[in-house]
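With one protein chain withheld, the remaining protein chains of the complex are depicted in position.
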Amino acid sequence: MIIVLQKDATEKQLQDIVKRVKSCGLEPHVIVGVARTVIGLVGDKQGLDPRVFESMPGVEKAVPIMAPYKLASRDAKAEDTVILVGNAVIGGEKPAYMAGPCAVESREQIMETAYAVKEAGASILRGGAFKPRTSPYSFQGLGEKGLQYLAEAGEAVGLPTVSEVVNPSDVDLVSQYVDILQIGARNMQNFALLRRVGQTRMPVLLKRGLSATIEEWLMAAEYIMSEGNYQVILCERGIRTFETATRNTLDVSAIALVRQLSHLPVVADPSHATGRRDLVVPAGCAAVAAGAQGLLVEVHPNPDAALSDGAQSLTPQQFRQMVRAVRLIAESIAPESADHWWNKNAV
Amino acid sequence: MIIVLQKDATEKQLQDIVKRVKSCGLEPHVIVGVARTVIGLVGDKQGLDPRVFESMPGVEKAVPIMAPYKLASRDAKAEDTVILVGNAVIGGEKPAYMAGPCAVESREQIMETAYAVKEAGASILRGGAFKPRTSPYSFQGLGEKGLQYLAEAGEAVGLPTVSEVVNPSDVDLVSQYVDILQIGARNMQNFALLRRVGQTRMPVLLKRGLSATIEEWLMAAEYIMSEGNYQVILCERGIRTFETATRNTLDVSAIALVRQLSHLPVVADPSHATGRRDLVVPAGCAAVAAGAQGLLVEVHPNPDAALSDGAQSLTPQQFRQMVRAVRLIAESIAPESADHWWNKNAV
Amino acid sequence: MIIVLQKDATEKQLQDIVKRVKSCGLEPHVIVGVARTVIGLVGDKQGLDPRVFESMPGVEKAVPIMAPYKLASRDAKAEDTVILVGNAVIGGEKPAYMAGPCAVESREQIMETAYAVKEAGASILRGGAFKPRTSPYSFQGLGEKGLQYLAEAGEAVGLPTVSEVVNPSDVDLVSQYVDILQIGARNMQNFALLRRVGQTRMPVLLKRGLSATIEEWLMAAEYIMSEGNYQVILCERGIRTFETATRNTLDVSAIALVRQLSHLPVVADPSHATGRRDLVVPAGCAAVAAGAQGLLVEVHPNPDAALSDGAQSLTPQQFRQMVRAVRLIAESIAPESADHWWNKNAV
Partner (left out) sequence: MIIVLQKDATEKQLQDIVKRVKSCGLEPHVIVGVARTVIGLVGDKQGLDPRVFESMPGVEKAVPIMAPYKLASRDAKAEDTVILVGNAVIGGEKPAYMAGPCAVESREQIMETAYAVKEAGASILRGGAFKPRTSPYSFQGLGEKGLQYLAEAGEAVGLPTVSEVVNPSDVDLVSQYVDILQIGARNMQNFALLRRVGQTRMPVLLKRGLSATIEEWLMAAEYIMSEGNYQVILCERGIRTFETATRNTLDVSAIALVRQLSHLPVVADPSHATGRRDLVVPAGCAAVAAGAQGLLVEVHPNPDAALSDGAQSLTPQQFRQMVRAVRLIAESIAPESADHWWNKNAV
């Protein structure tokens, strides 16, 4: 950390700060500049809040210089993490396609969708059983029954499955039925839930929170990893901005940047990012062009009759077209991405 | 809901939309305008997603006209809800002061703080035992031990207490020790937790999420109320914006607006809103001037030694000064607020 | 426009509103619903502020149903606008590449860059002569001298040129030297400047403002078009959000959506959107994958010595690689984009 003193900080204040730094077990290096004095702190600064120093008299600001995440960082592991689930590969050379309805509505619906998305190129089947809804009066999902139908459908077509878990006490239940546990955007900082899925050894799909910074997102991954579960898949799903013409704003630069900062695989959810069927395909293409290693897409055999999120669901036919385009895009960028993009120094 | 058709929507598309509207149990009123045709939907539209229609051919957009919250609305209850906890009144004529440390650190610390904030004018004692922290490596609170110390301190000085609960499975435990359950900003859409506290009959302090709209905030209150618990206290604590000079941006207009939209009491947390001790007092004064009915303030006997959020904690002396100013401000606006502010038609 | 009445609006209030609607030359259609009464307004509503009605007693809200832009809308012109500048085509089947330094620094620098970007695939040469800088103490550009150098370089390599104009009184001067006038993000709502360039018959590259909604952006285009200049090129360059890890957040969904809403060509500026050289290529690829019809890219023969924005400038070699990838991406999405993306009903 670097502490910047106020222009008119006194010698007494400087000494108090130096003393405090030492009391934290750190070694202070004082640099007297033309307009400001700064103090560099040397030592193990993990978990130290810069605001501890910022509230001291004579201090203008304190600036952390290290990312607060460790296990999720490329510093900790240089090579890409690749996650294998059944026959699916997430984080490998080709994009992974996770597709299915927002919510499992019936055995027939999920079974029909499973066949359709498998045929269209999906490698993982998604479907919600516990649905976090903004309104308590909206359809909340089928619960365990939905998980059963999802598992049946996955087995029938030979696809691993992913579904959301919203309550720490449901983690065991959901784990019995699905192959990947999903943490939704609204629960990205539900630390009790993060710790709980960290105690499993199941792959976890961690969505970025609506207003989470990249650093907070990686810290949420760190929560899971600090419990010993290293199989975390990051999912960019759009952030909340002033623009309301789309449901959220897909942050493609974050995808590219997280590929640099972390070894974890990164996928994108163009369905929630846009909230509009007619924007899902361009957004999905853009995400992969920016470096996303897979897509999580809402597909429904009859979107207009869907109990939730029908407006942003693709038909199987539209999904097939998207997969075709995305494959070509992934090939288009392969030479650059292999050599350059995720390695700043190579650019 | 109002459905706006595209300029060149066909008669066939119009008929399909009308059919769909009827299939939802609603009555369509078609208005043919100069440039656009619109359809007004009459009936019970609760929980109907506008995007259901927006994805249909010929539709430009669908606009909901009713607020989705019911129990939290002034439509449901015109007069202010007043919540009594011990001797404290929240939502009454005078502001309520909830003060104490971010985290309970020891029996001595919370006891010393309790005496100091009581003496300075606080009517409720706050203190965290389960701390949601961005980093898994930060101090996470004392847990049940912290709740015991908090309860002892509250009893010793005769103040009711408030503390955060982060896990649905902890609700019973926390309820045994405190008088008000706090839902933190990061859990504002943790629906499993909202439902669980809704099943108690304890007052709940519901913080606004970092990027929650006013409508989403009131919908979160609706989750609690829909389980039968009507004792919800809304707490504005700053929203996330592009400005990073302060930790968050205190949204004073939201305070004034929510006073109009809802009968629930509204308080503010100037400590988290600003993140800087030197801005807490002006922000707290501003919140009450805008209509806040109380303040939740971090106070620590020795802020510089605090294990968390010391940088934004006031000393007891500073807190006393704030209470003095806030009381005068509340009196300054009393004539206007009584007659006018929360009643649009009276302005 | 639709006016929604309050639940308890009186008959007298309804009549007052109806009277006001008629006084605006509009015809009111009253729909009495179960919970609310709404009034549909029929007639020419152009330029009418919904808040005129929202401040009336008994009104809950007023909702405009028409986009306020006319000339920029696909309603006004269904087919894509294609702009020809020299041999360059903007808005056609293939992406256009506008490349060059942030600022013209010397005759040698712009000449060297011109040859390099031409060779790498650029069809238009960019270079700033009047630079809007956040600090008055930063390099502000070479002014007219810079325009001369830019024009010379463009002529030497046979590329048309684009450069920013910041003052209405400079429009004539800049028009003498360049082929496309650029309006920067900070001036997107500098209406005096918009009107002035609207009075020319030069193509205008209109950057989206840092916090401009899509509607405001199209309204800015409308300002130019309302003066008779229809050659407007829209440029998405990233919006300001809470995320500070990148300079701005590239809004790829806006690109796809504006392709639907407007007939004007849309390009993207991945250099300003990201602010970091190592993210420019992924962001540029993403923009074209989402439907951008061209890229505006900062390229410098020696980025590390650039007087401004060197950190986000590509080398000519990096630019060449980007062009290669972007061409393949444009081909990858061609089948979908031709048939589907910009036509909602066809999806």
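Order as written gives the chain letters A, B and C; numbering starts at 1 within each chain.
As a convention for this text, a residue touches a chain if its C-beta (ideal position, glycine included) is under 8 Å from a C-beta of that chain, and two chains touch if they have at least 3 such contacts.
Because the structure is predicted, anything quoted here is derived from the model rather than measured.
Engineer: Considering the complete complex, identify which of C:E60, C:E222 or C:E243 is in touch with the unshown chain.
Structural biologist: The single option touching the absent chain is C:E222.
Engineer: Identify the residue among A:V42, A:V82 or A:A305 that touches the chain left out of the display.
Structural biologist: Per the contact definition at the top, the residue touching the missing chain is A:V42.
Engineer: Per the definition of touch given earlier, which of B:V18, B:A35, B:L173 or B:I333 contacts the omitted chain?
Structural biologist: B:I333
Engineer: Need a quick check: the contact residues on chain B for the chain that isn't drawn.
Structural biologist: 211, 213-215, 238-239, 241-246, 249-257, 260, 273-274, 277-279, 281-283, 285-291, 318, 321-322, 325, 328-329, 331-333, 335-336, 340-341, 344, 347
Engineer: By the contact criterion defined above, which parts of chain C meet the unshown chain? Give residue numbers in ascending order.
Structural biologist: So the residues of chain C touching the missing chain come out as 20, 46-47, 49, 51-52, 54-56, 68, 132-138, 166-169, 186-187, 189-192, 195, 210-211, 216, 219, 222-223, 226, 240, 275-277, 303-304, 308-312.
Engineer: List the residues of chain A that touch the chain left out of this view.
Structural biologist: Its contact residues with the unshown chain are 2, 4, 7, 29, 31-36, 38, 40-44, 57-58, 60-61, 63, 65-66, 75, 211, 240-242, 244, 344-345.
Keep in mind that, in the parts below, only the chains that are shown with their structure count from here on.
Engineer: Just give me the whole-number Å value for how far the CA centre of chain A lies from that of chain C.
Structural biologist: From the centre of chain A to the centre of chain C is 30 Å.
Engineer: Using mean C-alpha positions as chain centres, tell me how far chain B is from chain C in Å, no decimals.
Structural biologist: About 38 Å separates the centre of chain B from that of chain C.
Engineer: Which positions in chain B are in touch with at least two other chains?
Structural biologist: Only 211, 240 qualify.
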